[in-house]
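Sending over a structure as structure tokens; questions will come in a sec.
Complex shown without one protein chain; remaining protein chains in place.
Letters are used for the chains, namely A and B, taken in the order the chains are written, and counting of residues starts over at 1 for each.
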Amino acid sequence: MTSYLIENVRSKFPDAVLEAHSFRGDETVVVKKEALADVAAFLRDSLGFDMLMDLTAADYLPREPRFELVCHFYSTRHNYRLRLKCPVGGEQPSAASLTPLWPGANWFEREVWDMYGIRFEGHPDLRRVLMYDGFEGHPLRKDYPLKKRQPRIAHRD
Amino acid sequence: MTDRKHHELPKNWELEKLEDGRMVLNMGPSHPAMHGIVRVLLTVQGERITDSDVEIGYLHRGFEKTCENVTYNQCVPYTDRLNYVSPFINNVGFALAVEKLMGIETPARCQYIRVIMSELSRLTDHLTCIGANAMELSAFTVYFYLINAREALYRLTDSVAGGRITPAYTRVGGVTRDLPHDFKASTAEVFRTVRKNLADAESMLTRNRIFYDRLHNTGVIGKEEAIALSFTGPVLRSTGVPLDVRKATPYLVYDRFDFDIPVGSNGDNYDRYLVRIEEMKQSMRIVEQALAQLPGGPVNHPDYGVTLPPKEEVYGNIEALMAHFKLTFEGVKPPKGEVYQAVEGGNGEVGFYIVSDGTGSPWRLRVRPPCFPLTAGLSRMIKGAYIADIISTFGQVNMIGGELER
Partner (left out) sequence: MGLETAFGHSYLTTRLDEAVNWARKYSLFNYPFVTACCGMEFMSAFASTYDISRFGAEYPRFSPRQADVLFVVGTVNEKLAPVLKRVYDQMCEPKWVVSFGVCATSGGFYDNYATVQGIDKIIPVDIYIPGCPPRPEAVLDALVKLQQKVSRESVLDKKYK
């Protein structure tokens, strides 16, 4: 029953699905960046995924495309989960925003912009949420050193 | 503050055009009702809020990036400090995620112990939430009663794990140490205190005219909107959606216990308060059933590639010594892959998403904080309300800074 989800997505978007697998009970579908909004809308409207549980990204630096956007969906009616991933790369990485479909995606996308520098087209208000304005760089990228500090006010000593 | 000029306000706020008597008010980051570290910029018309912008990030401590540089077991103290009022739940969630990635299962006794400690954490979480919220609405006595109950629970967790608030109790493959011998008797004693204090607090709050007026019909949100905003936990259950990870996708041994999920109907703060009170009673019920069913046996996974071997073995034979060495210096090594494990925290679904590259440190560790979407939805919940309603709404949302901003 659970791989029924993957088959459903694959049959509706045959050329957008790059890969799909199930590991330790989690179903994952990897789609092309351009199809993200369509696949997400299909998941919400036809398959009943009414809750976007999480939206985040991961940086696989030596690999190109560098980033991978990871969305976890949950259906409250049917109680199943799905992970949707989509590789994002390039000099100015960007992806379609899921905020029009799920308003809860608003802050998750702001955090991805803050931490990774992935812009979201269609986001109503994309600005930093965890770091302060004036912070340069995107801390969770692999090439940002862990201890590189940017003091906001002058330190004593 | 100097950052007032630099703070990026939302694009649709045109502050220069505020001519109709509206005012911008700052409930700054160091504010008693903001639990220290949330800043809410309000546009108010008199006392009514017309618009608000919630600014967070004042406790961002770089949890996710730090965990990419340490081993899996070294991440456990960092997870304590996520939702620091219910640390065991974070520890358990993290350990479960790594164990799911490795495809191993801990012994039955360990699972029961993890359930018991998680429920004790849920108790401390709800006690703190209601106590702090009551104090902010100036019910000081209730605060002292509930903190007293919480102290009794802390003594209990101190005796089990060695730490009151930051126990770092679980390890990948088990827990640090077994329960003390007198745990059943101590728990019975502590629950007597907790039940008494809870009954006293309830008698002062639940049918209190002032408390009811402050909480009823404030912070209202509807079912569909709550789901669309990714709410989980008591706030979602107060709207009428019976979603609890412990029942939906039971983990550990929750499917062996008989407990109920309280569900509200109005979606307002008063329902959230009632849901939390009832959840505390159900938590105590679960712990009592778990203690009755607690099996004997080992508490750690038998494989020395996962858990530290006992000291007698380490000093006895070479395989255990090598295993000890490798585990301490390199850490457990899950296979390559990614996994998402959800547990039910005090505020909702705490999700751990781990990507492993085969080494002893996670490549990516993501915590899905339950109060992140809740705080994001705060603007929606306080729109059109009085400034005084922010206090009750924010208190019942139970924003915990460590979890919100990691």
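In this text, a contact is a pair of C-beta atoms (placed from the backbone, for glycine too) under 8 Å apart; a residue touches a chain by one contact, two chains touch by 3 or more.
Here the structure is a predicted model, which means the values were calculated and not measured.
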Among B:P334, B:G360, B:G377 or B:G402, contact with the omitted chain is made only by B:G402
Where chain A meets the left-out chain, the residues are 131-132, 135, 139, 144-153, 155-157
On chain B, the omitted chain is touched by residues 1-3, 28-32, 35-37, 57-62, 65-66, 77-78, 80-81, 84-85, 128, 132, 143-144, 147-148, 150-151, 154, 164-166, 401-402
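Rule of thumb we're sticking to: only the chains that are shown with their structure count from here on.
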So, in whole Å, the Cα centroid of chain A is separated from that of chain B by 23
Touching chain B in the complex, chain A uses residues 23-26, 28, 50-54, 56, 58-60, 70, 72, 76, 79, 81, 83, 102-108, 111, 115, 124-125, 127-134, 139-140, 144, 146, 153
Chain B contacts chain A in the complex at 2-3, 6-8, 10-12, 56-57, 60, 62, 64-66, 69, 100-101, 103, 224-225, 227-232, 241, 243, 248-249, 337-340, 342, 349, 351, 353, 355, 363-364, 366, 368, 372-373, 375-377, 405
